[in-house]
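One protein chain omitted, others in place.
A, B and C label the chains in the order they appear, each numbered from 1.
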Amino acid sequence: MSIGSVMYRIKEDDTIILYDNESQKKRIISLKFSKGRLNTDKGFIVLSDIVGMKYGDTISTQLGFEYTVLPINLFDFIMKKLNRLTQIVYPKDAAYIAFKLDVKPGDTVIESGIGSGAMSCVFAHYIGKNGRLISYEIRDEFIENAYSNIKKVGFEDRVEIKHRDIAEGFDETDADSIFLDVKEPWLYLRHAYNALKAGGMLGILIPTVNQAEETLRELNLFSFIDLEVSELLLRKYKPTPGRFRPQDRMGAHTAFMIFARKI
Amino acid sequence: MSIGSVMYRIKEDDTIILYDNESQKKRIISLKFSKGRLNTDKGFIVLSDIVGMKYGDTISTQLGFEYTVLPINLFDFIMKKLNRLTQIVYPKDAAYIAFKLDVKPGDTVIESGIGSGAMSCVFAHYIGKNGRLISYEIRDEFIENAYSNIKKVGFEDRVEIKHRDIAEGFDETDADSIFLDVKEPWLYLRHAYNALKAGGMLGILIPTVNQAEETLRELNLFSFIDLEVSELLLRKYKPTPGRFRPQDRMGAHTAFMIFARKI
Amino acid sequence: MSIGSVMYRIKEDDTIILYDNESQKKRIISLKFSKGRLNTDKGFIVLSDIVGMKYGDTISTQLGFEYTVLPINLFDFIMKKLNRLTQIVYPKDAAYIAFKLDVKPGDTVIESGIGSGAMSCVFAHYIGKNGRLISYEIRDEFIENAYSNIKKVGFEDRVEIKHRDIAEGFDETDADSIFLDVKEPWLYLRHAYNALKAGGMLGILIPTVNQAEETLRELNLFSFIDLEVSELLLRKYKPTPGRFRPQDRMGAHTAFMIFARKI
Partner (left out) sequence: MSIGSVMYRIKEDDTIILYDNESQKKRIISLKFSKGRLNTDKGFIVLSDIVGMKYGDTISTQLGFEYTVLPINLFDFIMKKLNRLTQIVYPKDAAYIAFKLDVKPGDTVIESGIGSGAMSCVFAHYIGKNGRLISYEIRDEFIENAYSNIKKVGFEDRVEIKHRDIAEGFDETDADSIFLDVKEPWLYLRHAYNALKAGGMLGILIPTVNQAEETLRELNLFSFIDLEVSELLLRKYKPTPGRFRPQDRMGAHTAFMIFARKI
């Protein structure tokens, strides 16, 4: 998904947006998984006709209605197309986690578990083609679903999935950062510590206060500094000039985040 | 600053952390800007001795006190070392902006103005060595200071600064994304629209409600979709098991963010 | 509704709670409006049998199932029984407004409009039997509904409703406080100023930023001090020891509140 290039031609395994200019609605289509015809309420589109197009081009149904073909953002993919078997890491948290862990092109990142692969996609997105994400997961059905999600955005070459219980430890010893999204992260802090490079960052996501406390108690036993415990509240506004106001409802809680740096 | 590599040896223009194991305090040092001896309360360090070391190594003062040498995160650099002439884009916002703009290795990103260079560093961090950040700024003193900050984290090769009034428009026509952090962003939406690729993302940062409204009014005149107006609240907790509670005070407002995608 | 007295006997026009000890569910019943039998899923109750009981007593259906009779709080009434024709002032805001306006037993309070009567009930609750609430409202259907709500909690003697357009001004000149919950409060600030006593408090509720700004602009023309513009966010927690965490969703916005004191 090298959508950064202007000369880019759409390939048969890309995930794209079809935008209906009239109704101003989007459809997100994984071409590989949606072979043949796509039926819309304004006729059908032959999907193979999209392959080879450039983003911004239009494609017509057999009845002559036009859709604009647009690239998908990772944000859109996670929020609207990623198949969820689990609670996902939401973009507001995922972006902050990636930044606090200092994830960047070429990094080696470890995560566990893989969940539905949302955070995996974010890490893969930022480490780029030369980076390496090692994802430890014990449950088969999560691996299968997450891998399918990862393939839809073309990141399968950046991600190595290890079907393993992390109670046995991590194979790596010089990871740039480690992210734990497991039920009892406090059990694996020694393993995480050993797998990190000097100065490497540890990130932990937990939904309850009790998990946060248990983790903090255990973290004190290791040489971590720069401890931060935080949560993010995303407040959206109704984009109506003249009657500008916050939306009526908002997410009140996704998770607490804990960050620390290995000395 | 390829701190991802384990074999990495510290160079004479790196910015590093000196960690005092005893007092548990950090000092952030830009080696290039801190030539000679560094005086501490436990004796002095000869800074050139650090060059060639690996992260995790220790260095002693002439009195025998030891400091651990650690790599700096971009987060640390922005919060503690970046020289500020302006209000900066805070990490909570910067991380979300970069993610909403889908910034990734190899991208071409445009920003204006450069401010103190905090957001420039975040963009440069994520686009990597093959990416390109073009930063438009009219004020000399901002350029000078921001460029100095950018050099301290080794990103000068990724950033091209254009000393220009964006009222004249942008030179580029296929940017992956554009970020506006200017006082009157509504004046430049046409230019931003023209500089973006199809499907490219526009991000805007403004502190007041009035600027948000003025911008939204003008945005309606262009073919943008996926409009989002939001703000992020970061709530930190006291990391004390047994007496776990949010901190007493928090930032209540940094800025409103507006996002939209060009069709 | 003098539920403060232990010796209190339930009257035929009270609003009460019937609590099902088995299913742990509450029903709120206005006796006056629910004459005859009340059908439950465990048989029926003869409502007139409740009159004369004390709170805490139990009443049985003809099948022998027991309900405990409890007094209703104003909080419960507003959230669960008050008939709504309009957006109501929520308890979190209502309690803060009453306190900022310094409402207390014996006060004379003016409000406009009456809405569904939620705020009227809160004012009446606090001013007590010797206080006086004058409520200005132009729309018949609102008056009728609000008055019905006010009667259900027995506050009709404390509230005087004036069927009047406040563009004509208020009759009173020494009100302890005035509360405006109207679409264009800035039009009535002179009238509000004239109706207040020296040192009296003005409170204003508006949902949008634009209304807040318009009001603030106009407020500057009058001799008000102690200006406050604020909003309240109520965050609830799941009361589960061992898995303690905030609820997933919350109200993100009800209204902005403006307060000022007449010199």
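By definition in this document, a residue touches a chain if its C-beta (ideal position, glycine included) is under 8 Å from a C-beta of that chain, and two chains touch if they have at least 3 such contacts.
No experiment lies behind these values; they were computed from the predicted model shown.
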(message) Using the touch definition from the top, which of C:Ile17, C:Ile134 or C:Ile178 touches the missing chain?
(response) C:Ile17
(request) Considering the whole complex rather than only what is displayed, give the residues of subunit B touching the chain that is not shown. (result) 207-210, 235-236, 242-253
(message) By the contact criterion defined above, which parts of subunit C meet the unshown chain? Give residue numbers in ascending order.
(response) 2-4, 6, 17, 19, 21, 24, 26, 54-56, 68, 70-71, 73-76, 91-92, 94-96, 98-100, 102, 104-108, 122, 125-130, 174, 176, 197-199, 201, 209, 212-214, 216-217, 220, 225-242, 244, 256, 258, 261, 263
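One rule holds in what follows: only the chains that are shown with their structure count from here on.
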(request) Considering only mean CA positions as chain centres, point out the chain farthest from subunit C. (result) B
(request) Can you check how far apart subunit B and subunit C are, centre to centre, with Cα atoms defining each centre and the answer in Å? (result) 49
(request) Could you put a whole-Å number on the gap between the CA centroids of subunit A and subunit B? (result) 22
(message) Taking the mean of the C-alpha atoms as each chain's centre, how many Å separate subunit A from subunit C?
(response) 46
(request) Can you tell me which residues of subunit A touch two or more of the remaining chains? (result) 209, 235-236, 242, 244
